[in-house]
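Take a look at this one; I'll ask things after.
Complex shown without one protein chain; remaining protein chains in place.
The block that comes next holds chain A.
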Amino acid sequence: MTALLLPAPILIAFATAILAFLFRGGREGRWISVAGSAVMLVAGSILLVRVLAEGPQAAQMGNWPAPFGITLVADTLSAVMVVITGITALAVSVYALSDITAEMEDLGYHTLFQVLIAGVTGAFLTGDLFNLYVWFEVMLISSFGLLVMGGRRVQMDAGIKYVTLNLISTVLFLSGIGLLYGVTGTLNLADLHYAVAGADEGLVTVIACMFLVGFGVKAAVFPLFFWLPAAYHTPAFSVSAVFAGLLTKVGVYAMMRMFTLVFTQDTGFTHGLLLWVACATMVTGVLGAAAQSDFRRILSFHIVSQIGYMVLGLALLTPLALAGAVFYLVHHIIVKANLFLVAGVVKRIAGDTEIDRIGGLYRGAPVLAFLFLIPAFSLAGFPPLSGFWAKYVLVAAAMDLRMWVVAGIALAVGLMTIYSMTKIWGRAFWAPHPGAVVPRLSSLPPGDRVALLVPIAGLAALTVAIGLFPEPFLRIATRAAEELFDPTAYLTAVLGERS
C-alpha cells in the first residue's frame, strides 16, 4: 500500500500530462488538467493523513533496499508540501480555463504545467540526492517552456536571464553532489546523515556551501535573486502564479531538508551565514518592491522578501523557528499564488498591470477589491489572517534566542510590506482610472468570471481559515519541525532500525 501511496501523486501528474498531450489539439486538455490536479490533491491528502497517523512513510523503488536503490519518503513536511502543491495546481488549472488562450493550449500548455507539478512533487518526495537533481531538472525544463510560451519579446529577454542563472545553479548543485559522493560514498539522504559524521568536517562544510549557493539561486535569496524579478512578470498569469507559489519554495524546501538532515556538523558557520543571508533577503526584497510600479513586479520582489522569512526560520534552527518556517511556507504559497491570480483579473478588466495606468477598481469591482485585500493584508501580517501567525511564530522564535536585531528586522520588513500593498491599493483600486473608465467584473463573460474568481475566492477562504483557526495548522507545522529537528523517525523509516 505504501509502495503505491508514495509515487501516486507523481504518477498522477505524469499521467495527466500524457493525456493532456494526446488531446492537445482540442479543448479537452483543460478539463483533463483540472481533473488530474483534483485527483493528485486527493492522493496527496491521503498521504498526509497516513503520515500524520503513522509517522514518516518510505518506499524503495524497484525493491532495491536503501541505501542502494532510490527511496521515496514522506515525513510531515513532505506530505504537507505535496498537499499544498495539489491545492495550487487545482486552483491554477481552474483559473487557466479562462486565462490560457487556445493558441497556448495547442502549444502544449497543460502538458508542461502537469510535468512541472510532477517535478515539484517528485522533489518533495524523494529521499535520494541525485534523484532530487533529476526532479529539479524536470521542473526546470518545463518551467523554461512555460516561461517563454507565446514568444513575446519581453518573454525572450526574461527567459534568457531565468534560464542562464538557473543553469549555473544546477551545475553547482551537480558538482556538490559529485563531491559529496566522493567524500561519503552514498547518495541516500538518510544514509548521508550518518556518513557525513565520519567525514572530514572542513571538506563537508565546503560542499555545504556549494549546496547553499545552488539552492540559494533556486530559492532566490540575497544576493542570488536577480533572475526572479526579471522573469516572473512576463509569462501568462496562470504561469506566474504557479511559479510564484511553488518554484522558489522547492529551493527553500531542499535547503531545509539538506541543512537539517545532512549538513548539521558546523551549524555555527553554515546557519550563521544563513541568518545574515535571510536578513539581507528580507530587506533587499522589500526595498526593491518599494521602487516598482508594476503589479506583478512589486509582487515578485515581495517573493524575495518573504523567502527571507523562511530561510530565517531555518537559520535559527530551533523547533519553534522551524515550525514557523513550515507554517510560513504553506501560508506564503497560498497567498502569493492568489495575489498573482488577482493581478490577472485586474489586467483583464482594467487593461494593464502598471498601477499608474489603471484605477477605479474599488468602485467598479468591489468584490475583486475585497478578494485582493485578504491576501494582501495576510502577506503584510495583519491579524487575524494566516500571515500574522506565520510572522508571530518566527519573531517569537527569534526573541527566544534573544536576537533582538533579527526580530526587529523581521517586524520592520512586515511594516514595509504594508507600504507596498497600500501603494497597489491606493493607485490601482482607490484612485480613479486615468482613462476615465470604470473597470467592471461584468465586462467578463459569465463563464470566465466563474473560472477566474472561484480559485481566488477559494484560496482567500483558505487564508482566512488558517488565520481564524491556526491551532491544527500550527500543530502540524510543529510536528513537521520536530521531525526535522530530530530526524530519528525519518531515518528509521528509510533505513530500518539501526543499532
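Following the convention adopted for this analysis, contacts are C-beta pairs under 8 Å (C-beta built on N, C-alpha and C of every residue); 3 or more make two chains touch, one makes a residue touch a chain; residues count from 1.
The working rule: contacts and distances are computed from a predicted model.
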Handout entry: Omitted chain, identified by the protein name its UniProt record gives, among "Multiple resistance and pH homeostasis protein C", "Cytochrome C assembly protein", "Acetolactate synthase small subunit" or "Sugar ABC transporter permease"
Key = "Multiple resistance and pH homeostasis protein C"
Completion exercise
Of A:168, A:401 or A:464, the residue that touches the missing chain is A:168
Practice task
Among A:231, A:277, A:315 or A:477, choose the residue that contacts the chain missing from this document, as touch is defined above.
Solution key: A:231
Fill in the blank from the handout: Contacting the left-out chain: of A:15, A:107, A:141 or A:418, that is A:141
Fill in the blank from the handout: Those residues of chain A that touch the unshown chain are 130, 133-134, 137, 140-141, 144-145, 148, 151, 153-154, 156-161, 163-164, 167-168, 170-171, 174-175, 177-179, 181-182, 229-231, 233-234, 291, 293
